[in-house]
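Every protein chain except one is present and positioned as in the full complex.
Then we have chain A:
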Amino acid sequence: MKKGFSGLIGLLFVALILAACSDDSGSAGNDVEIPEGATEVVMWNLFGGGDAEYMEDIVTEFNDSQEEYFVNNVQQEYDEYYTKLLTSVGSGKGPDLGIAHSHVLPELVSQGLVTNIDDYAADVGLNWDEFNQNVLDVTIYDGNNYAVPIDTHPEIMFINNDLVEEAGLLNDDGTPKFEETPEGFIDFLTSLKETLPEDKMAFAFPSTGEDPYRIWWALYNQMGGENLVSGDLENPTYALDHEKAIEAAKYIYDLYHTHEVTPLDLADFYSDFQSGNAAVMSTGVWATGIWETTDDLNFTPMPFPNMFGQEAAWASSHTFVLPYYDDADEDSQKGAVEFMKFATDNGADWARAGHIPAKDTVLESEEFKDMPYRSEYAEVADYVKYVDRTVHARGIQDIVVRNLDTYWAGNATAEEVFSMIEQEVTDLIAE
């Protein structure tokens, strides 16, 4: 009896472990009830905060709008999203529908992880002509559409109307008073700094990470700089124009160190602006959704000033992708593309987050035009400069951000950091 008991316990443990290892659900989706007769479309998304809610609303609307398909929306942790997507699709166990940033598309396409959408698009009546061409371009590889763009989200600028007015720098029409030149913008920030009380800051902006890198990219492009690397998707060549790159970086460096209009090492520049302590801040358009739900924050969004001649802004784009499987279920795939069409047609819902919808038809709709703030910066989508199309985009970004951080911190000269960037990027793309 005793022996039998211990054996039983042992077997139970083994069974539990094996059960934990296996995936007997056969689905990458949430455990939800699929309406009878409907085809399940498992979608993985990488959104957080407000974005996640707006996407969930669109999914619910889609599921309610018809009975043929049911989108099973799975929220994934952003930090692990791409690792998970790449590995799970590679092993044939990923979702039917995924979301990817435009700069990650080259990796997905070159590794054969996503499917050409053209055939399905024709099937469901997805019309490519309705999209903003600039945004659509980043999804086309060898003449084929490998993704459906949802939006474009550029880095823009926000001003606190009350503080700028208090400093006497607000025009009657609500625009800030400054000349769109390198000196004009600095004069504007310096006047703010001198006029505002000491506990208010002129420009809330971090001195590490992606935001200063994005502004650097915008200024570099405004000066006519075009690429960091160019050529082949998988084997590009280094193409950064160091003269322009250094000039753009120096301009930002001076904001921190020479003019001291933005304090170094802000831990949370969002909260500095949100609490009304900063006159100007710059980040992605997604902040619009946060600011407009903040009580007593009287703000205006606007494109980051074009100071060096050419219109340019950093941006990325969220896109829908159709993961590739050898034995893909055509019904689910068609359902996925149906959902892509639905979501982009209803881009105004998505614009609530602050993003600029990818479809021109949405931008021209009354529903979008009636939304406050969005029209102030919607035009930026026409001149955004996406980062280079290369499978190394994420690796290159790590390198550039880290080296620029060294420069902002004052631990190396601009010449030194760009020679480091050249060396590191060249090493990376040589592999």
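In this section, contacts are C-beta pairs under 8 Å (C-beta built on N, C-alpha and C of every residue); 3 or more make two chains touch, one makes a residue touch a chain; residues count from 1.
FYI, contacts and distances are computed from a predicted model.
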The complex's invisible chain, by UniProt name, from "Cobyrinic acid a,c-diamide synthase", "Formate dehydrogenase subunit gamma", "NAD-reducing hydrogenase HoxS subunit beta" or "ABC transporter permease subunit": "ABC transporter permease subunit"
Selected from A:Leu266, A:Val337 or A:Ala381 as touching the chain missing from the view: A:Leu266
Hidden partner chain, residues of chain A it touches: 3, 6-7, 9-11, 13-14, 16-17, 21, 82-83, 86-87, 89-90, 107, 111, 113, 207-209, 263-268, 391-392, 394-395, 398, 402-409, 411-412, 417, 424, 428, 431
